[in-house]
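These notes concern the structure reproduced below.
Removed: one protein chain of the complex. Kept in place: all other protein chains.
On to chain A.
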Amino acid sequence: MAESIYRALRDGALEGELAPALTIKDSVASPFALQVFSHVISHLFSSILAGKSQSRGLVVVSFSRSPSFYLDLLKNKGTDVASSNKQIQILDCYSDPLGWKDQLAGSRNFTALSNEALVSSNAIVFREVKHMDKLYNSIIELGKGLVGGGKIRFSIAIDSADEMLRHAPVSSVARLLSNLRSHDQISSIFWLLHSDLHEARVTAVLEYLSSIVASLEPSHQLANGQRGDLENFSLIKHNSKKGKFHVRFKKRNGRVRVMSEEVHIEQSGINFTSLPSEGAINQGLVPKVQFSLQLSEKERIDKANVVLPFEHQGNGKPIQIYDGRRSLVDSKHERPVAAVENVQTNENCGSGEIIYYRDSDDEMPDSDEDPDDDLDI
């Protein structure tokens, strides 16, 4: 299922449509968005390198981590970053987002920029994060620098949307994202979001703007959010290693595809496995029934074994018509076969029973008749 996300990002945008946009959302209870984000980046980048995706370059807009984090990440995954200058560029909004170092450096000789020179071939420092328009222009410029002009597309990864929202109002961020999506050189775009840091409306806005919403939830909900209890402690331990990964795809035809998987966090990265037997639950229209409509396997066997009240069994024993007055003891010794009976036992497995009490004893014992026969229509 994570495969479907990769495929959607790889396939990218169609002509005249908005580019697919993915929101990776988590919360304190299940804080694995960064791992998922890194996973998606490395997957996308390797397909870009292999030429399997629509986009030919990746621009990473990095607010919360230094560019070297990404370069190291990709190196660890085996991709050769040093020679792939033409495929990845990082817009460094981490080192000096508000331009303070510049201002400081202006008043004395600057020495602080030396370590940035190491990554400068892949990263460009951006100093005006409060201005979303300038950010937009820089991103597009960087992307065009990677893939050239014309029709070739590139992808964008934003780490993270929370930082953007710190610096600029929601409407500017929304405008940036929707303009990026409608730019015809963007193939796909994805971003990270920690939903606890924002009001519900902000999360709703980002979900509105995206075409795929991937959310991470804890496998076990903690009771009352308390973290002190002993019994919750084991749940917390559980939740620190795995969680549930729910994805909602907005498809072109207007339907929503919902998928769920389990995600395990390990040293080497993360693993997605399918959820243990959980069906999709649609709360919307399905009427709430108190019956359980599904049968388990054992129940199905039992059901098949129960002899129904109106079955005629004629397997050697005489077919008797029970008149409802015999004692229970007698009826247990023979296979009760008649159309009318009081209690029926099943000798095979002794578990299924159909208990049928006749409405009244006035009726004739032989009730093979169709009760509708005496209706006068």
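One rule holds in what follows: a residue touches a chain if its C-beta (ideal position, glycine included) is under 8 Å from a C-beta of that chain, and two chains touch if they have at least 3 such contacts; residues count from 1.
Throughout what follows, contacts and distances are computed from a predicted model.
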Choices "Elongator complex protein 4", "U4/U6 small nuclear ribonucleoprotein Prp4", "Glutathione transferase" or "S1 motif domain-containing protein" - which one is the UniProt name of the chain not shown: "Elongator complex protein 4"
Contact with the hidden chain (one of A:N76, A:N137, A:S171 or A:S274): A:S171
Sort through A:K241, A:R257 or A:R300 and give me the one touching the missing partner chain. A:R257
Candidate in contact with the missing chain, chosen from A:L104, A:A204 or A:I301: A:A204
Given the full complex, what residues of chain A touch the hidden partner chain? 169-171, 174-175, 177-179, 182, 201, 204-205, 207-209, 248, 250-251, 253-258, 279-282, 284-287, 289, 291, 293, 371-372, 375
